[in-house]
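With one protein chain held back, the other chains of the complex are shown just where they sit.
For clarity, chains are labelled A, B and C in written order, and residue numbers in each chain start from 1.
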Amino acid sequence: MSAIPWIILFTPLAAAAVILFLGRFSKPLSAGLAIGSAAAVCVLSWWLFTRPDPTETIRFYWIDFGEALRIPIGVTIDHLSKVMLVVVTTIATLVFTYSVGYMKTEEGYWRYFAGLSLFLFSMLGIVLADNFVMMFIFWELVGLSSYILIGHYFKKDSAADAAKQAFIVNRIGDFGFMLGILLLWAATGTLVFSELTGRVAEFASNPVYLTVACVLVFCGTVGKSAQMPLHVWLPNSMEGPTPVSSLLHAATMVAAGVYMLARIFPILHAVPVALDVIAWVGGITCFAAALMATQQDDIKRILAYSTISQLGYMVLGVASATSADVPMFHLFTHAFFKCLLFLCAGSVIVGMHHEQNIWKMGALKNKMPFTFLAMVVGSLALSGCPLFSGYYSKDLIIGFAVVKYPFLGWLSVVTAGLTAFYTFRLIFVVFLGKPKDDHAKHAEESPLVMLVPLACLAVPAWVAGYGFVEKMFFHVTEPEHVPHILHPILLVLFAAGVLSAFALYRSAAKDPVSIPFFANRLYIDNLYSWIVRNIQDGGAMVLSWADRWIVDLLVVQVPSKLAWACGFVLRFLQIGNIQAYVFFFGAGAIGLLYFLIMK
Amino acid sequence: MSPLLFLILVPLVAAAFIMVGSNARLTALVGSATNLAFVLILVAFYRQGNGQPYQFVSSLPVIPSMGISLTLGADGLSLLMLLLASLVTVAAVAVAKTPEKNPHLFYASLMFISAGGLGAFASINLFFFYMFHELALIPTFLLIGIWGSGDRQAAAWKATIYLALGSFVLLLGLIGLYLIQPDGMRTFDLPAIIGMADAGLLPEGNWIYLLLLVGFGILVSLFPFHTWAPQAYASAPAPAAMLHAGVLKKFGLYGLIRIAAPIFPDAVVQFSNLLLVMLVGNILYVGYVTISQRKLDWMLGYSSVMHMGYIFLGFAALNPVSLTGASLMLFAHGISIAALFALCGEIRERTGTLDFAELGGLAKPMPAFGLLFGFAAMAAIGLPGFVGFAGEILVFFGSFVAGEPLMGVTAGGKELFQFNNYQIATICALWGVVISAVYMLRAYRRVFFGPLNDRWSGLGEISGPARIAIAVLIVVMLVTGFFPGLLVKLIESSAL
Amino acid sequence: MPTLANYLIVSGGLFSIGLVGVLLRRNILIIFMGLELMLNAANLSLVAFSRFNLGQDGLPGYNAQVLVFFIITVAAAEVAVGLAIIVALYRMRQTTHVEDLDTLKF
Partner (left out) sequence: MSFPVEFCVLSLGILMLLVDSFFPSIDKRTLAHTAIVWLAVFLAATFFLQPSPLWASPNGFYETDALGLFFKRFALVSTILTLVLAIEYAPVVERFIPGSRPGAGLGEFFTLPIFTCAGLMWMASAADFVMIFCALELVTISFYIQVAFMRRNMASLEAGTKYLILGALSTGFLVYGITWIFGMTGQTGLRGISTVLGMVPQASQTALLFGIGLILVSLGFKVAAAPFQFWVPDVYQGAPTPVTAFLSVASKAAGFVVLMRVVDAFLVAPALQAKLVPALGFLAGLTLVYGNLAALPQTNMKRLLAYSSIAHAGYLLVGVASVGSPAAGRAIVFYLLAYLLMTFLAFLVLIPVSKAAGGDDISDFNGLGRRAPGMAFAMLIAMLSLAGLPFTVGFLGKFFIFEAAMRQQHFVLVVLGVVTVACGFYYYLKVVRAMYWQPAPEDAPPVLVSPLTRFTAAFLVTLILVLGVYPKPILDFLP
């Protein structure tokens, strides 16, 4: 029994290792191993979900210095991790299966499936981790698998750059994360979540310290869950294969940041100031990303910004809700509908022969009816249409937010309207109107292996918010003192968003609205690349120059050249004339005598 | 014969055989493989916690009146370093390309470097500890000067003169250490000196510590004495760079951990600010210099300089956690940089250039190569799963709680939120982790990713022996990375 | 009656004259004479010291006087060798001027 989590954890790693060595010889073997391991893990996770929490787990010390430092490796099996396990493994299984169809003609098949399996291993590690260092380890490993998978098309400059950027931006987040871990550990002497919760209370008399620590830990979330200001990598990560975007960069990996916050929810709620910071970051991200999404042309990028925006909701939810189940609920529903949306987008992209610009699509409704249907379900869920899953979870967060942080709450209300607008902008441009490109004219529905996962996801995307599901997985309490006007406003905004999108984009051949500020992503990317190019690389160039011409000069060149030059000059005392030598001799004698007698 | 002496003699005998004309490559391979096997046996036979700090001890008095003797012995830490040295030697010989010009001298030089490293790590008499390290100086000079590339002459000169200078400064430090001992008890025997220090018989030795720091610092390329290193490594043939960056450069830090930490803890604390500034220079300054390198070999050279900063941090913090972390990093960095230099040499061999601007997309014609390089690069930037991560994290944990005042302590009802210098250095080091990701991934991206230049489409895959050797290095890093507890246990007995 | 100081002053003068000769004269033979002068300066003061500073037994220090004889002998030997070299030099270069001897330098 207690070995089951370990089996769940290491099965994908074993699969990845085998694929690494044998995968190149056989495509079916790669895919089969990956899917098999994911399915097995999925079954085990569901089974585990039905069991009561185990009272004891296996745990060993990875590094043990006694009192000075103990880094354990152990698993937590509680409600939170069980839900997450189920979500991750289920979606992973579906996406793995979908990949078989999507990647059929691509090269690097084994590399891809090895990467996916490695990702699953790392993600499960995050879910199961019972302490900060173990979480950090897997945190970095998901970064690695993300790097591998984004860089799958490594021959494309854009993909290679995106992979690199994703890794580095995540590392910047991890810089804060690790520092936060160090601060918490230095104060409490433990790394284990369950022990930390108890000890933080003793430490509550030091609010500043704890606040700083928590905010730094939150940096990890900012990086991994693509919150402002470290959100830039996520849209670029769309350079990876679409199933990857779906699994890693929409449904699971990016949610790891939120999951981590949920893990330390009790600690966070002991430090109000940190919560304020988190709320503001989440709220602003949520709104700004929605603004950016309204003006994107790439089908995947639109979805990527919507992911950022939804993650912003979750982070805001962490800060404002009274229980971790609230953001987790949205994470749960979001995982299904966002994954569904991406897989639909992947289906469209395959149909369009890897064209991703929505302004080259159009009228795909009839050619890809099944995909269209699934996508509409996903979009409705995303934009918070009543009776669809997103409606329930998102409104819950908005409710809490409006109560606790009125400004941010109302901002998120506005965002909900924007969400409906950009989501349906996508639907209308891609599926309605006229075909704007040859590919669009000849698009075809995707193969069954891709459609089945769509179907399987469409159902939870629709119903995951319903009460019976919610009861099964979560214990959500409704927020109190919510203004009664909130829900009507949300409905109106939803309708307004859909209708305005319909009005603007039903038959548009090109974007009738042009807001460069949004289209250029608030110029944040430009700012960053300017900083990287001019400040970081420029500074590095200056330092490099200094290293060569100042440090090396001072430490090596000048002394050595000086010595040589002195030698060269001294040599000329040796002019070969005897009487000069006699003179030096005499002078030396006088000098020595002076030294000896006078001093 | 004592097992450790055997270990040192094997490469020397191999070198002798090579010089008199046996098959150079084969002899070197056999010699180094013998050593590796032998070290593994020693590790297996090493008994922890039986009360003996050093095992396999043998002693041959050389100058008894001065306490100089060829005393060999190994504890956990030295075994770890011996393992590193023998492993890297095997790899270096395996990836070496037999040159047309004077192959015998080439392999003999490699064997000499190996013997120097092994001897230094196996000696517990400071005199021979020092002497063995110098055994590698001239072979390196020859290897860079004869078989190097680029501006090899300048690089060889600079490195050799600089290292010679550093080692003589170090010699002064060791003599100083000898002279501050009470008259009549003077010795170079390290355990005896540590015993005296523990018994409080040694007076304050700040100036000796500074000499040791500068001497060892030059050998380890401590900022600002680092400029010899990148140039030398960039110019050296791959096996020489592997051995030097992987093994010999570790000598300095090993020495500091071995000598300065137990004997002059007070001096280390007293001069901690100086050291912290210098090591932050290593991490941040050299880190940024690394970013702007335009050639792979230079980039790797600077990165190896940068990584020394972490190990110095582990040393400066001077607690068991950080010292263990530093030791792990010695091991980890030695292997990862050796693998990287090996691969770098293979690329140079194939393309004749290491300029990022000219390379690109190499993962296409040589996927296995790309994979190995990826592993090695990830290991170098401290990705979890590799032993480097374990080392780094221990260094961070150790150094973060070093020094005074401790943060977060409630003193008289008032909370203290004030970083001490160790913590600031730790934060800088953490940022260094980001920097290393930047330069390493950039390099990887520029060399292996992106569109393939037609010039390189016909490049061959990595050759068999090199592939196996590098794969073995990577496997070692993975195994020890998954189970760093093994190494920690081994080192623990060294009473750091 | 000359005192020890008088002798020493004369001897110092001789030494200086010899040294100046070595320093300024261009002809090697003259330089050699300067060198002999320096040795004789030493002889003079040795004898003077020996004669004026009598030991406790009232006898002069004979060691010094023995040394004087040695110096004279050695000087002779030196001159013999020196002249031989100068002759050989003259044969080769037809010169005895020191400033011509500057092929070995730097």
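Rule of thumb we're sticking to: a residue touches a chain if its C-beta (ideal position, glycine included) is under 8 Å from a C-beta of that chain, and two chains touch if they have at least 3 such contacts.
No experiment lies behind these values; they were computed from the predicted model shown.
K.L.:
Sort by label and list the shown chains the missing chain touches.
P.N.:
A, B, C
K.L.:
Tell me which residue among B:F56, B:F121 or B:F141 touches the hidden chain in the full complex.
P.N.:
From the options B:F56, B:F121 or B:F141, the contact with the absent chain belongs to B:F141.
K.L.:
Hey, which subunit C residues sit against the chain that's not shown?
P.N.:
8, 11, 15, 18-19, 22, 28, 31-32, 35, 38-39, 41-43, 45-46, 49-50, 53, 55, 61, 63-64, 66-67, 70-71, 74, 77-78, 81-82, 84-86, 88-89, 91-93, 98, 101, 103-105
K.L.:
Which subunit B residues touch the hidden chain?
P.N.:
61-66, 70, 102, 105, 130-132, 134-135, 137-138, 141-142, 145-146, 153, 157, 160-162, 164-165, 168-169, 171-172, 175-176, 178-179
K.L.:
On subunit A, what residues meet the omitted chain?
P.N.:
Contacting residues on subunit A, toward the hidden partner: 560, 563-564, 566-568, 570-571, 573-574, 576, 578, 580-582, 584-585, 587-589, 591-593, 595-597, 599.
Operating definition for what follows: only the chains that are shown with their structure count from here on.
K.L.:
So what's the Cα centroid distance for subunit B and subunit C, whole Å?
P.N.:
Result: the chain centres lie 65 Å from each other.
K.L.:
Centroid from C-alpha atoms only, then distance subunit A to subunit B, rounded to Å. What do you get?
P.N.:
The mean C-alpha positions of subunit A and subunit B differ by 35 Å.
K.L.:
Averaging over Cα atoms per chain, report the distance between subunit A and subunit C in Å.
P.N.:
Computed value for the inter-centroid distance: 95 Å.
K.L.:
Can you list every residue of subunit A that touches 2 or more other chains, as numbers and ranges?
P.N.:
none
K.L.:
For subunit C, which residues count as touching subunit A in their complex?
P.N.:
It is residues 19, 22-24, 26, 31, 98-99, 101-106 of subunit C that touch subunit A.
K.L.:
Contact residues on subunit A for subunit C in the complex?
P.N.:
571-572, 574-579, 582-583, 586
K.L.:
Show which residues of subunit B lie in contact with subunit A when the two form their complex.
P.N.:
By the definition above, subunit B touches subunit A via 158, 161-162, 224-228, 285-286, 288-289, 291-293, 319-321, 324, 361, 363-364, 378, 383-385, 389-390, 393-394, 396-398, 400-401, 406-408, 410, 415, 417, 426-427, 430-431, 433-434, 437-438, 441-442, 444-445, 448-452, 484-485, 488.
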